[in-house]
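The chains shown are only part of the set, and none of them has been moved.
Think of it as A and B in the order they're written, each chain with its own count starting at 1.
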Amino acid sequence: MIFSVSVLMRFLVLVVVGLVTVPAGEAADRDKLLSEPGIYGTFAAFSLDADWAKQDQTIRIAQLTVLKGVVEQHREKLAIDTYLLRGLSDRADVLFRIHATELRETQQFLLDLQGSPFGKHLNTAGLMHGLTKKANYVPGLPDNLKAELKTPSEPGPKPYVIVIPIRKDAEWWSLSQEQRATMMQEHTEASLPYTKTVKRKLYHSTGLDDLDFITYFETSRLEDFQSLILALEKVKEFRHNRRFGHPTLLGTVTSLDEIIEVLAQ
Amino acid sequence: MIFSVSVLMRFLVLVVVGLVTVPAGEAADRDKLLSEPGIYGTFAAFSLDADWAKQDQTIRIAQLTVLKGVVEQHREKLAIDTYLLRGLSDRADVLFRIHATELRETQQFLLDLQGSPFGKHLNTAGLMHGLTKKANYVPGLPDNLKAELKTPSEPGPKPYVIVIPIRKDAEWWSLSQEQRATMMQEHTEASLPYTKTVKRKLYHSTGLDDLDFITYFETSRLEDFQSLILALEKVKEFRHNRRFGHPTLLGTVTSLDEIIEVLAQ
């Protein structure tokens, strides 16, 4: 059978890459980076160049092993998540989400990544930065809404990831804080039915990029996610989005080892 | 004559590729995937890189044989249709339409496709996803309209395929369900004269891509299709299309074996 060789290789990749480990003692405080305000989140999407796939598999595996080393080394300071976009997005093959207290540390990681033998085959498809903040409008929400927002999302894997960059129009920023708060309350109410099945995170991009927000979603139920976006499109605040998506990135939450396995084939 | 060699090769391709078969027992329930709501439809358009045509024909045939294997293997779970765009669209050479109950399975197919020796020559020209749903506005239509909509399209081959992505403007989504239903009734009435000769299928894209809808058409009479689009452009609902086409994909319904034959030359 034509696929038996690749099964063997899949096994080899797992063995070789599994040997790369980094002492766990100094790992970044991932929970803190993923939950606190004042953290910089970077979304770095890459596509592989045409030469990548034309190399011998042993060379590719060697390069992917170095990739794992680079990522593990920087996980001492950064929270790094990986996603597979290939097959679901036409813009890029892989996506890194990096949380850091300083963007310089993210830059150092990406410099090491792009400077590695694997990185020489990466084309940067997009780079977006945002800052986490305390929720702007939540303090003004009625108490019952606040309570509902605290409903944790259902446990279990949420394999799909969607990243939607947003730019507001000039009129939005010229509205008063109260006017924006009123619209955001309507926005929040529209999203409530989906808090259980769609996990969300918001990044403030203004000035760091040609965006105002990066919205990040995880779900196991894409149909619910679509209903959520349809609900959000119907509220007034949506009319102040000058850009929504373009690109919308759709992918799957995929560990670095799994990505390495896919790319080794 | 300069074309006699290619005739021989055409024969060889048919013989070699014909040997690739997959036990039919486990094929996906194609009818169900193509008719039910809650199914994900993916349109994946590819162009071939410059190196493809410069390879020896024997190498190309070997790679195309693997392509057939990859497609047949995934047909156990997916409904996969193929179209030839080259010569009619300037964006891409081939188009796959994939129906699946889960987008992850579509991703796995495209990963295997792009990871195959043939896939290394594919550039992704576009990737669009949509979800099939029960018709939103049909329940509110008058009974005679409902009946007319059920007219099956004429039997016989419909060789031409047209795919038109659509994005509605923000105003559309801020209208009430009744206002949208009224406009959709006018839209539906305008399309009735063409139900017999133009087959249509609708996919809901919101959130999965930078689109709201993917509209899919098959016809043997392009002139009727043009009249249909002209009729649709004249109704009010059309003014709420922020994007219509861009790209419009035009191609021919072409079996995988025929596509392999064209690409082998």
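Quick note on the criterion: a residue touches a chain if its C-beta (ideal position, glycine included) is under 8 Å from a C-beta of that chain, and two chains touch if they have at least 3 such contacts.
Note that the structure is a prediction, hence the values are computed from the model and not measured.
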Task: Full complex stoichiometry in copies [only 2 chains shown in place] - done: 5
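Operating definition for what follows: only the chains that are shown with their structure count from here on.
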- [ ] Indicate the whole-number Å distance between the mean C-alpha point of chain A and the mean C-alpha point of chain B.
- [x] 29
Task: Partner chain B, residues of chain A touching it in the complex - done: 2-3, 50, 53-54, 84, 86-90, 159-160, 162, 164, 222-223, 225-226, 228-230, 233-234, 236, 238-239, 241, 245-248, 250, 252, 262, 265
- [ ] Write out the stretch or stretches of chain B touching chain A in their complex.
- [x] 38, 40, 49, 51, 66, 69, 73, 103-104, 106-111, 114-115, 120, 124-127, 129, 131, 170-171, 173-174, 204, 206-210
